[in-house]
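Dumping the structure here so I can ask a few things about it.
Every protein chain except one is present and positioned as in the full complex.
In order of appearance the chains are A and B, and numbering begins at 1 in each one.
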Amino acid sequence: ALNAQGHSAVALKDLIIFIVLVCTAVWLAVVLVMAWALMRRHKRQEGEAAERKMTIAVSVAIVMTVLIVGVLTFASFLTTRSLYSGTDATVTIRVRAQQWWWQFIYDNADPSIAFQTANEFHIPVGKDVRLQLEAVDVIHSFWVPSLAGKQDNIPGRENVLTLRADKPGVYRGQCAEFCGLQHSHMAFLVVAEEEADYQRWAAQQRQAAVQPVSAEAAAGRDVFMSKPCAACHTVRGTQASGTSGPDLTHVGSRSTIAAGLLETTRGSLAAWIADPQTLKPGNNMPIVPLTSDELRQISAYMEGLK
Amino acid sequence: MKDLVVLDVSKLPLHGTGMASPTWWATCTFMLIEGMGFGLAIAVYFYLMSLAPQWPIGAPPPDLFAGACLTVLLVASIIPNILVSRWARRRELKKVKIGLLIMSFFGIVPLVFRIFEFPALNVSWDDNAYGSIVWTILGLHTTHILTDLVDTLVLTALMFSRHGDNTRRYGDVEDNCLYWNFVVIAWLPLYGCLYWVPRL
């Protein structure tokens, strides 16, 4: 939250700093008065005058409280207003959160250029991006601390969040609402890049999966298609069209797998496919028994899906 | 510490009634708790209604007959109820006995109609949220009739026993009447919700 790199995170950071400073000052004042009250030499002032002085002091403090609280409320209201005033987002992404990974759908009126990805998505720098937050199963919460405040994904409802990165970079996001066993491992990455890079990326993502180049990878594809994998995962351009797991069409191009758990390498892919339940206990991908050859081949295939 | 006697309370009654009775206050607080429960049920009803594209969801509005009969009965029961309360305050044992028998009757008969009210809702509790809330409201209110009925029956038995002619018992009867008034009055908004709001 403090490393603000996005339009709204910066506004929030300013507000946070302002409120924290005011509150710290109030706290200090209270503690100092308390210390003073304890330290001062006690003359045991009794009588009307002392009592009246105290009443005045307390009244002043109460009035101050009302004023300060009013100022903080107003400041917070101003920030809200500036953050949620209209936007001219050109990109809309549907964010479908599910136990325990993120699906990002770049819808388009022309379905042939719509595409989807998982656990990592790209946005153009300096542009408002509209996120439509949905949940498939339970409540999750979409949060990229460096870019914006969080917003929940709630089944049966749809929330909207506008995101704008001011600098290119890779920003980590994470599910911020407890959603079961693997709530801890439900991260994702936002890659903010210049418009041209972004367009290149999008164009590449729209493509169907590349054909395997090596014999090993080609064998991997065949294993993939013949095993239950294809029932859960989609690889566009093949007959694999399952939807209960992440779209793997370009899994090799993403920098992490399993919702930020592991960096994407052939080794980590193999480790994941061999035993997802040890790496991420309780997640929804079962162990699919594979021989070590099959495992090697599948990993090669996956890695090649750039 | 030495006691300095400044007050003699030996002339006070051994038992207070109405506002002087702790049980009366307890009855009021219980009514507050349950009133809050009914209030919440109604709030949830309207909340779900505000979310639904059409209301009632996937069902015709409830049939009116059983509910109307029950409502008439409940409202009618207020009269004997108030009478019993008055008799209890005057400690007229015989009248109180008869009155309690009548009130037992007014507790049982609505339950008969209540049985027909559930099917008259035209929706099952597990069909959708509308079904769930109307069944819950009806069920919640039924438990209140039931509890008060059991209380009335036990009191009736007590009044016929050697423990009957006792200020404390009369106080219990009054509290029971108070509670029955609450059960009846609480029903009216619930009745409006269940039967008439879907017809708006």
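Observations on the structure shown:
Following the convention adopted for this analysis, a contact is a pair of C-beta atoms (placed from the backbone, for glycine too) under 8 Å apart; a residue touches a chain by one contact, two chains touch by 3 or more.
Quick note on the criterion: contacts and distances are computed from a predicted model.
Between the listed names "Ion-translocating oxidoreductase complex subunit E", "Nitrogen fixation protein NifT", "Tripartite ATP-independent periplasmic transporter DctQ component" or "Cytochrome c oxidase subunit 1", the UniProt record for the complex's undisplayed chain reads "Cytochrome c oxidase subunit 1". Although one chain is not shown, part of chain A still touches it, namely residues 1-2, 9, 11-12, 15-16, 19-20, 23-24, 26-27, 30-31, 33-34, 37-38, 40, 42, 44-45, 50, 54, 57-58, 61-62, 65-66, 69, 72-73, 75-77, 79-80, 83-84, 99, 133, 137-139, 141, 143, 145, 148-152, 154-157, 159-160, 172, 174-184, 260-261, 281-282. Residues of chain B that touch the chain left out of view are 1-16, 19-22, 25-26, 29-30, 32-34, 36-37, 40-41, 44, 47-48, 51-52, 57, 91, 125-133, 135-136, 150, 154, 158, 163, 165-168, 171.
As a working rule, only the chains that are shown with their structure count from here on.
Separating the CA-averaged centres of chain A and chain B is a span of 52 Å.
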